[in-house]
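Input: a single structure, listed below in structure tokens.
Presenting chain A:
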Amino acid sequence: MEKENLRLDEIIREENIVFHKTSLLTDKVFSYCPGCGHGVVHRVIMEIIEELGIQSDTIGISPVGCSVFAYDFMNIDMQQAAHGRAPAVATGIKRCWPEKYVFTYQGDGDLAAIGTSETIHACNRGENIAIFFINNGIYGMTGGQMAPTTLSGMKSSTTPYGRDTMLMGNPIKMTELVATLPGTYFVTRQAVHTALYVRKFKKAARMAFENQKLKKGLSFIEVVSNCNSGWKMSPLQANRWMEENMLAFYPPGDIKINGELIKKT
Partner candidate 1 sequence: MNEEIIIAGFGGQGVLLMGKIMAYAAMMQNLEVSWMPSYGPEMRGGTANVTVVISSERISSPIVNSYDTAILLNQQSLDKFENSVKTEGILLYDPNGISRHPERKDIRIFQVSAASEAAKMLTTKTFNMIVLGAYLKINSLISLENVIKGIGDSLPERHHHLIPVNIEAVKRGMEIVKKINS
Partner candidate 2 sequence: MADIKLMKGNEAFAEAAIRAGCDAYFGYPITPQSEVLEYLTAQEPHKRTGMIVLQAESEIAAINMVYGAAGTGKRVMTSSSGPGISLKQEGISYMAGSELPCLILNVMRGGPGLGTIQPSQSDYFQATRGGGHGDYYTPVLAPASVQEMADFVRLGFELAFKYRNPVVILSDGIIGQMMEKVELFPQQPRAVEFDQSWVTTGKTPDRERNIITSVDLDSARQERHNQDLQKKYQNMREHEVRFESINCDDADYIFIAFGSASRICQKSVKIAREKGIKVGLLRPVTLFPFPAKEIKKLSKQVKGMLCVELNAGQMIEDVRLAVENNTLVALHNRMGGMVPTPEEVYHALLQKFSIE
């Protein structure tokens, strides 16, 4: 009964803390929709940079898309790139600062449509950078239009009757595609909708930064995520739909480790 009389400052004590926000996230409230994966991915990347102690050597690149203002939340030096051009921008930075850590943060429209060329060539040159590719199968920021990764039959504001692959082509698997290029060193697909997936993603994200020291090529991490607003679902429904449909087409797991393909693409 005496617990009820505890004041707040008596509860918030070091020994009671089970989770704390990394200092590499700013205090700005996320502008992302509740249930969106961006917040978790942001946090995990910042945690890794904090744990590796490389804040003063890390430069991030934000894309065009929902995460265009990633630099509002990430407390690191950042540069905002034109739509799809992040891998080229990262190339320019990394070539000038070869000892620093450089990563891009891109969505599926950015990386797999308008920026396909920059993505493939940065991967093929084996730039020593990390690419984080958030795939939610839709253009979120502009209001839910079809993305290159939109599943067959999936509805969007530009495929209101579902994606007809005869008319609109097939969903593209960028991760499998770049894994075939000799310049990629680590290629994996992850998700962040459950604690278990988050832990796996964090391991992969750590590897993406550690790999940069080896100078053996590019690390490419896809994170399959949901866009509950664009998909017109509740967060819970969206995650369930994602598990059943997105993960079935885009199966999570490592594809290439230490420059070796470990999964047939």
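With respect to how the candidates were assembled, all candidates are chains of the complex that A comes from, given by their letters.
In this section, a residue touches a chain if its C-beta (ideal position, glycine included) is under 8 Å from a C-beta of that chain, and two chains touch if they have at least 3 such contacts; residues count from 1.
This one's a predicted model, so the numbers in the text were calculated from it and none came from an experiment.
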Chain A in this complex - touching candidate among 1 or 2: 2
Touch list for chain A against partner candidate 2, complex: 54-59, 61-62, 68-69, 71, 75-82, 85, 88-93, 95-97, 100-101, 117-118, 121
